[in-house]
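In this view, the complex is presented without one of its protein chains, the others remaining in place.
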Amino acid sequence: MFFGEGMVHVRKDYTDLYEAIVGLNDAAFTGKVLDYRTQKLIALGINAAASDERAMKKQMMSAMKEFDITRDEIVDVLRVVLLTSGMPPFTKAMKVLYELTE
Amino acid sequence: MFFGEGMVHVRKDYTDLYEAIVGLNDAAFTGKVLDYRTQKLIALGINAAASDERAMKKQMMSAMKEFDITRDEIVDVLRVVLLTSGMPPFTKAMKVLYELTE
Amino acid sequence: MFFGEGMVHVRKDYTDLYEAIVGLNDAAFTGKVLDYRTQKLIALGINAAASDERAMKKQMMSAMKEFDITRDEIVDVLRVVLLTSGMPPFTKAMKVLYELTE
Amino acid sequence: MFFGEGMVHVRKDYTDLYEAIVGLNDAAFTGKVLDYRTQKLIALGINAAASDERAMKKQMMSAMKEFDITRDEIVDVLRVVLLTSGMPPFTKAMKVLYELTE
Amino acid sequence: MFFGEGMVHVRKDYTDLYEAIVGLNDAAFTGKVLDYRTQKLIALGINAAASDERAMKKQMMSAMKEFDITRDEIVDVLRVVLLTSGMPPFTKAMKVLYELTE
Partner (left out) sequence: MFFGEGMVHVRKDYTDLYEAIVGLNDAAFTGKVLDYRTQKLIALGINAAASDERAMKKQMMSAMKEFDITRDEIVDVLRVVLLTSGMPPFTKAMKVLYELTE
């Protein structure tokens, strides 16, 4: 499943919200042209650019586990993060990435 | 060229800075594994997620002109923007996209 | 309708996405306890805090038209924006608010 | 008191700044029309939307302690956060909320 | 005066809020050690990093008019913006700067 611990509670206690999120998630990751893998890399880039450690860690783990996305591929995403968003999100993401892959 | 009007001045008046930016840009878009086209889509997603109208417009124009990236592909990027960053950046990006493609 | 011009195109060209957004919007604004009016004020505060001129303008117009939300009420929201997010989003929002109400 | 540990030091070491903050806080939360409770919910929504774990946790604790704001009410705020700001701040806020209420 | 058009209305219609803002502004720009000029450069850097065109333009104009801050000094601020916040805010700020100084 694609959801963290927060979502377990949403599923149980706020069913209407949970279903809307499932619908949103499906529509988001069912691209007309781009494949799921590429969309995952884009999500990873956006979360890293936002300097959100928790979100980028979850994205990286899911990217490596579900899609065999490699460290080099993630670094290629982070190159773009560096250019568009500066050093602090880039170094934070590199630290997270190496903690996950060493 | 990948630069807007601001960069014309940097090139002329701040040469050291200009060269550093060229070096950064080259390193950013010379992925080890991902191709330039995919990296462009990631840059587009990050700029759209940041709700930066000027930056996303430039990314979209360059994506369509240089890489024949289609509207459907950009919408597939924006699906991820909606999920990760909410409605305001998504609707802003859709508006910009249709202004460019109609 | 709650949607801007970008959404007109989504409705026509990307039906699956449109339906997911409608579902999300419904779940978001169907609070268990808080009424729609209060939720609209919260949305207005979040958009103003994000310094997003386009989004805050749309929120203010819809707030005043659909819910008879007054200028004083919006200023009460912007007081919180000032405290949590600083002067630039506050002054931008005050400018937009007075352009709409004068 | 509304202040965290950082403010204890400001009060003691930077009196002029402390007094300005007290004045700002009073003006922010003394709405002309909206009551304090509603303004607190707005502040909570803005902090959650900014994905600031520390700030949203403090807002949630103070909301529940001082105003008997319930979990359902906070979830109603977070519904708006999901719509305006996307999944990462929403899931982070849900996680914090359930840690505080279980 | 340090205030834009939005503040004219605050002064007239929301006196308590106006006074709190004046107090905050005074406390903010009355550094114990740093002079006002340096603090202005810091404010300019923060507004530029936030990619806020309106706020950075006001900061640049006030910096040049009140403190004879030069273009080279502002570019030195923007160098730091590039490093910490990436290309989009940097190129936007360069464009604004050259529009103001040509």
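Lettered A, B, C, D and E in written order, each chain numbered from 1.
FYI, contacts are C-beta pairs under 8 Å (C-beta built on N, C-alpha and C of every residue); 3 or more make two chains touch, one makes a residue touch a chain.
From a predicted model like this one, the values you see are computed outputs, not experimental measurements.
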Footprint left on chain D by the chain that the document does not show: 3-7, 9-10, 13-14, 17, 21, 25, 47, 50, 52, 54-55
Residue numbers in chain E that touch the chain omitted from display: 24-25, 27-34, 38-39, 41-43, 45-47, 49-50, 55, 70, 72-73, 75-77, 79-85
Residues of chain B (touch criterion as defined above) contacting the omitted chain: 14, 16-17, 19-21, 23-24, 26-28, 30, 32
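In the analysis below, only the chains that are shown with their structure count from here on.
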Chain separated most widely from chain B, comparing mean CA positions: D
Between chain A and chain E, centroid-to-centroid distance (C-alpha), Å: 34
Inter-chain centre distance, chain A versus chain B - centres from mean C-alpha coordinates, in Å: 19
Separation of mean Cα positions, chain D and chain A [Å, integer]: 27
Contacts with two or more other chains, residues of chain D listed in rising order: 24, 27-28, 30, 32, 75, 79, 82-85, 87-88
